[in-house]
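Only a single protein chain was left out; the remaining protein chains are all shown in position.
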Amino acid sequence: MTDERIKQVSALRRAMIRPELGATAGTLLVFLFFLLIAGDSGMFAPAGIQNWTVVSAQFAIIAVGACLLMIAGEFDISVGSMIGFAGIVIAILSVQWGLPVWVSILAAFVICVALGWVNGMLVIKTGLPSFIVTLAFLYILRGLTIWLSILTTRQTIIGGVKDLVQNDWLAFLFGGVVLKDLFAWFADIGLIEKFVAGTRAGQPVVEGLPMLVVWAVVLVIFGHVLLTRTKFGNWIFASGGDAQAARYVGVPVARVKILMFMFSAFCACVFATCQVIEFGSAAADRGFMKEFEAIICVVIGGTLLTGGYGSVIGAALGAIIFGVVQQGLFFTGGESSLFRVFLGTILLGAVLFNTYIRRMITGER
Amino acid sequence: MSAPLIELKSIEKHFGPVIALSGVTFDVKAGECHCLLGDNGAGKSTFIKTMSGVHKPSSGEILVDGKKIAFESPRDAMAAGIATVYQDLAMIPLMSVTRNFWMGREPEKRFGPFKFIDFDKANKVTLEEMASMGIHLRGAEQAVGTLSGGERQTVAIARAVYFGAKVLILDEPTSALGVRQTSNVLATIDKVRKRGIGVVFITHNVRHAMAVGDRFTVLNRGKTLGTAKRGEVKPEELQDLMAGGKELAELEGSLGGTI
Partner (left out) sequence: MRKTLTAIAAAVFAVAGFAAPASAEGEKFVLISHAPDSDSWWNTIKNAIAVAGDQMKVSVEYRNPPTGDLADMARIVEQAAASKPDGIIVTIADYDVLSGPITEAVARGIPVITINSGTVEQSKKLGALTHVGQPEYDAGFGAGERLGAAGAKKFLCVNHYITNPASVERCQGFAAALGVELGNQMIDAGQDPAEIQNKVSAFLQSNPDTNAILALGPTSAHPTLAALEQSGKAGNMLFGTFDLSGEIAAGIKAGKIDFAIDQQPYLQGYLPVVFLTNLARYGVMPSNPVNSGPGFVTKDNIELVEKLAGQYR
């Protein structure tokens, strides 16, 4: 008893109904644009590629957490403050208290994930919008961060981490560089330039693959597989799509949402740890506005602000677009203040496009 | 016919001073479609929620397979084989048919230390179950939002049936549908009934009820006015009962003295 009035769906239309589509097209366009306009500026030389790859990877790390949380139907805008907070915690514990760096990092992760749990519990128990609850934490954590650092050091920036991370096994996982031999070989065969002066003369300008990028790739793959291939992923979609319907069939919506808040905090802590280890210092203003940048990546990537639909791969592509455009404008020598104009425009375009996609899926007109 | 799968006797439900149900007697047997008719505000929703374990009755008793039982939660009712398909269907339009069908009970396969959803199995079963209800989907991966209202209703019914419902409560399944969609859903009800499942069909549309029902009970102002078998009652009479406009004496004859 098939309803013969249902149109056969064309392959094109089927391809359209994927959350990543807009981001995929956007990524191609952005690369095309910069290849044309900035192809000879060093942007696509190894050091240039490393530059925008690292920036994109940073965005991707927090975007994965924001993406899964948004699909589960919630926001976390305390991510940026969480980054500053986690960094200061690591720096205070290791530099001021003299704890080993790996202990400090683990402590920061425990504290951040616990804060994520608090965020989630407050949202679930009070029934308040997560926007408001995490907005409160945006201020609370930023304030605590500045207060803690002033209290312990009379400064808002705590340096000296760099000397401590040498030979620390856990610090390497966040700030290290892998595949050095491969990159040295690239340099030997002339694929990568070498330093010409200073103590590092003769070494390749790109030492290897930063762990930051490895983290981004691992988190994106983890998030994608979790979301699309597992039972828990189905529950994430269900919790964000219609929490009441999910509860009817026995999905533990509260647990799913709280876990996603914790995962978002975890991602923020990964971001913070990589940053502290790489730059050797933590500052109270780190991570400022990062929550919105994460949300922008996610939305460009095709995830609906209302939850229940989206893609981690899309969010990762959103992060690439964001990173490439931000750094690329510098390579073109363009006025960097226009970056925000571009960002706002692309965000608006992405949201309009996503709304259109959703109409196609649900068959609304 | 056999003994009732579920039997509710003189159920009353009070919310503070408000009396929502004041004596409802209802039962459903295996393989029959028992229609519960009532106008808006007659107490249909409260009654469904009592039968599906959301509310506890203030007085009266519920028997499942002849044994007295008290549902503490919807989960208890589900465990006893009583599945409810609510008017809003509990479907998520943006998710695929498969994901909706298996939501909360996803089949898994092991891959090393990890467990993933067994999509091959999930899609196959979904398509089979839908086909057995007479709906042939293009693909199980299509979003529920692309389905028509009747098809969505069928997904919800197929889901309940597949997961072992003995009694299926359908809350106004045809109220928002067009003629053709409605006939599809009524055909689905017929298929479910033939599998030996007891169907409780809640509606305020007498014609829909007459099309598929084996027995008819009218609910008015929180009370059941009696149960009639198919062929014992005319549509006009049911209509009048729902409106509550006829004299009791006049009704007595046609309903076989069950008031």
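By written order: A and B. Residues from 1 in each chain.
Convention: contacts are C-beta pairs under 8 Å (C-beta built on N, C-alpha and C of every residue); 3 or more make two chains touch, one makes a residue touch a chain.
Owing to the predicted nature of the structure, the values given are computational and were not obtained by experimental measurement.
Of the chains displayed, those contacted by the omitted chain across the entire assembly are A.
For the chain left out of this panel, the touching residue among A:Gly22, A:Gly73, A:Gly208 or A:Gly223 is A:Gly22. Interface note for the absent chain: among A:Ser130, A:Ser239 or A:Gln275, the touching residue is A:Gln275. Among A:Met121, A:Ile146 or A:Ile221, the one in contact with the hidden chain is A:Ile146.
Along subunit A, the points of touch with the absent chain fall at residues 16, 21-22, 25-26, 29-30, 33, 37, 41-43, 45, 47-48, 50-52, 54-55, 146, 150, 154-157, 159-162, 193, 195-201, 205, 275, 278-281, 283-289, 327, 329-342, 345-346, 348-350, 352-353, 356.
Convention: only the chains that are shown with their structure count from here on.
Interface of subunit A with subunit B (complex): residues 1-3, 6, 8-9, 17, 225, 229-231, 233-235, 237-238, 241-242, 244-246, 248-251, 304, 308-309, 358, 361-364. Interface residues of subunit B, counted against subunit A in their complex, comprise 74-75, 86, 88-95, 99, 102-106, 108, 114-117, 134-136, 138, 142-143, 145-146, 148, 151, 184, 187.
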